[in-house]
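Take a look at the following structure, please.
Only a single protein chain was left out; the remaining protein chains are all shown in position.
Each chain carries a letter (A and B) given by its place in the written order, and its residues are counted from 1.
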Amino acid sequence: MSKTSQGRFFEDYAVGQVIEHAVPRTVSGGERALYHALYPARHAIYSSDEFAASCGLDRSPIDDLAAFHLVFGKTVPDISVNAIANLGYAEGGWLRPVIEGDTLRAISEVIGVKENSNGKSGVIWVRTKGLNQWGQDVLSFIRWVMVRKRDPESPAPETVIPQYVDVLEAGDLPIPEGLDFEDYNFALAGEPHRWGDYEVGEQIDHVDGVTIEEAEHMLATRLWQNTAKVHFDATAHEDGKRLIYGGHIISVARALSFNGLANAQMIVGLNAGAHANPCFAGDTVRAWSEVLDRAETDAPGVGAIRLRLVATKGEAFKLRDGDGRYLNDVLLDLDYWALMPM
Amino acid sequence: MSKTSQGRFFEDYAVGQVIEHAVPRTVSGGERALYHALYPARHAIYSSDEFAASCGLDRSPIDDLAAFHLVFGKTVPDISVNAIANLGYAEGGWLRPVIEGDTLRAISEVIGVKENSNGKSGVIWVRTKGLNQWGQDVLSFIRWVMVRKRDPESPAPETVIPQYVDVLEAGDLPIPEGLDFEDYNFALAGEPHRWGDYEVGEQIDHVDGVTIEEAEHMLATRLWQNTAKVHFDATAHEDGKRLIYGGHIISVARALSFNGLANAQMIVGLNAGAHANPCFAGDTVRAWSEVLDRAETDAPGVGAIRLRLVATKGEAFKLRDGDGRYLNDVLLDLDYWALMPM
Partner (left out) sequence: MSKTSQGRFFEDYAVGQVIEHAVPRTVSGGERALYHALYPARHAIYSSDEFAASCGLDRSPIDDLAAFHLVFGKTVPDISVNAIANLGYAEGGWLRPVIEGDTLRAISEVIGVKENSNGKSGVIWVRTKGLNQWGQDVLSFIRWVMVRKRDPESPAPETVIPQYVDVLEAGDLPIPEGLDFEDYNFALAGEPHRWGDYEVGEQIDHVDGVTIEEAEHMLATRLWQNTAKVHFDATAHEDGKRLIYGGHIISVARALSFNGLANAQMIVGLNAGAHANPCFAGDTVRAWSEVLDRAETDAPGVGAIRLRLVATKGEAFKLRDGDGRYLNDVLLDLDYWALMPM
């Protein structure tokens, strides 16, 4: 029996299957510091215990997307190591801030399968949860990926396509316990713009760009214990290029969005996401955002803002061609809810 | 109203103006570990809690220059994002060691303005302070930068050139509370040379060199939340080169100076500093020092040594040409006071 794992193929998934992902992880100030070295992340609530306390939190959590990558990384060996493509995300919720000392593990349930008409691959849908050391949910999201079949001759399973909402209702967004933006310090946060200053349809060019280095995307991807070969082995692809983990681009874009959205402090909901085109070392990534919606919340002084975040190698505000396809320069199209002072 | 900030221009500064810089930061062992991964830093007081305790400190602080970069980085969006050049530093003081768990913020006061004769730019002087979570000063320094005008037609302000001392008096140097070098362990510190072994005028070639990588200077610069575009965006400069943050060179040089100055444990005063020439990835940086002065202090066993630290791509001990201009190979000329066992 071979001791090494080749990962699962399409035939290995069945609706209802529950997969406990390996390698729990305890987070410390080390993960936080590395996140801030890898990305130009500056949202104050994730940078300062004092600022976080002034917003009603016990202390500064690790960045929302750091928690996401940490949970996501655990699923890679079981879900996407043989994936042809990451197709989408839905119903993502940040259910509880992750702080130093927390130990996270991840678990996924297969909620949908559909073989492709070519018989060589199929799509699987999973709901993944991240849990802390108390067994509390800290993160939950649906994603679907296209996975190769081991044997093209194996029979197709019954198609099950899961139900999920296209956009989370603002009333369903998880608000961290105690969050309170009534004494929010705009000077320390870096920008004066509050929730009421943003209009639906407004577009923001985040101006800055970051040229991606091999060492940086590999450090980032390893930190989340995502070990998919394509990110690390230059010989794995015929042109010698290492594919950059899509999550690296999400974090680059979110961090760049500080300039214009410094007060969109905490991502709490993920509605949808598409990795429109691959990214490679040497590419210079820029970002722009569009305000998709706004809503009030029950927490004091806290508003919710729904944003489209686009990472691109090209011009701001250009997304699709005349046929509705993503332009070649577009790397990421993310639809999320964040919390902002009103 | 545009949500993104272009930063301030010369017209936006006025003497007496106080700027509270954004994004406070809580430091942890993560920042320390990254500092030691990014620089060949080995000064024992910043490496070991045990060694620091043997010198009368509660525990090992983060490196003096890590504290400097942390405070400096906060000022960049407000002070130097549109700077044409960083012209100088003066009256720098490390007023209190920064330890794990401390949260730092920064504040600057404009203390001088002078429009250049070309009418297109001007020089501003600011005094920046870093403060901890108790509101205590941990760092203070003056710096001056040349900044573009938004509108060349705008009128020149009244010229104010601040007073500052060229060299801090040894008696004015801040000595960390409790610092005591009477039981100093030279073996653990790495070199036998004590304060009395250094003579004014003595020059030291620190021998080693470090070839600079893009990924490393970007990680370092981001860690301090310094987001100036020129350091990260290869398309921002016509030749595709990313300018390396001058502070990166300061830290490289200081760390290299361990070989010969292992006992110059703590930088406590910055008299002057010039970034003589730009540095780019691929350059190999070396360092040499010159002893400028020595003084006793009131702390037991603690002497002060004033050093010139030069980073260069060329030969040791060569600084200026016949006309007094820095040689092209010289990157940095720093004048500082450090504390050393007597």
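As a convention for this text, contacts are C-beta pairs under 8 Å (C-beta built on N, C-alpha and C of every residue); 3 or more make two chains touch, one makes a residue touch a chain.
A quick note: this is a predicted structure, and the numbers were derived from the prediction, not measured.
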Next item on the list: Check each of A:Arg59, A:Arg222 or A:Lys318 against the chain that is not shown and name the one that touches it.
Entry: A:Arg222
Check: Looking at A:Glu169, A:Asp233, A:Glu296 or A:Glu315, which residue reaches the missing chain?
Finding: A:Asp233
Next item on the list: Could you tell me which of B:Ser28, B:Thr103 or B:Asn271 touches the chain that is not displayed?
Entry: B:Ser28
Check: In the complete assembly, which of B:Glu191, B:Asp293 or B:Asp329 touches the absent chain?
Finding: B:Glu191
Notebook entry, point to check: What residues on chain A make contact with the chain left out of this view?
Noted result: 1-6, 20, 22-31, 33-34, 77, 100-101, 103, 105, 133, 213-216, 218-220, 222-223, 225, 227, 229, 232-236, 242
Notebook entry, point to check: For chain B, which residues reach the chain that was dropped from this view?
Noted result: 28-34, 36-40, 42, 44, 47-51, 60, 100, 187-191, 193, 197-198, 202, 204-211, 213-216, 219, 258-262, 282, 284
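We take it that only the chains that are shown with their structure count from here on.
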Checklist line | Angle (degrees, nearest 5) of the CA superposition of chain A onto chain B | finding: 120
Checklist line | Whole-Å gap between the CA centroids of chain A and chain B | finding: 36
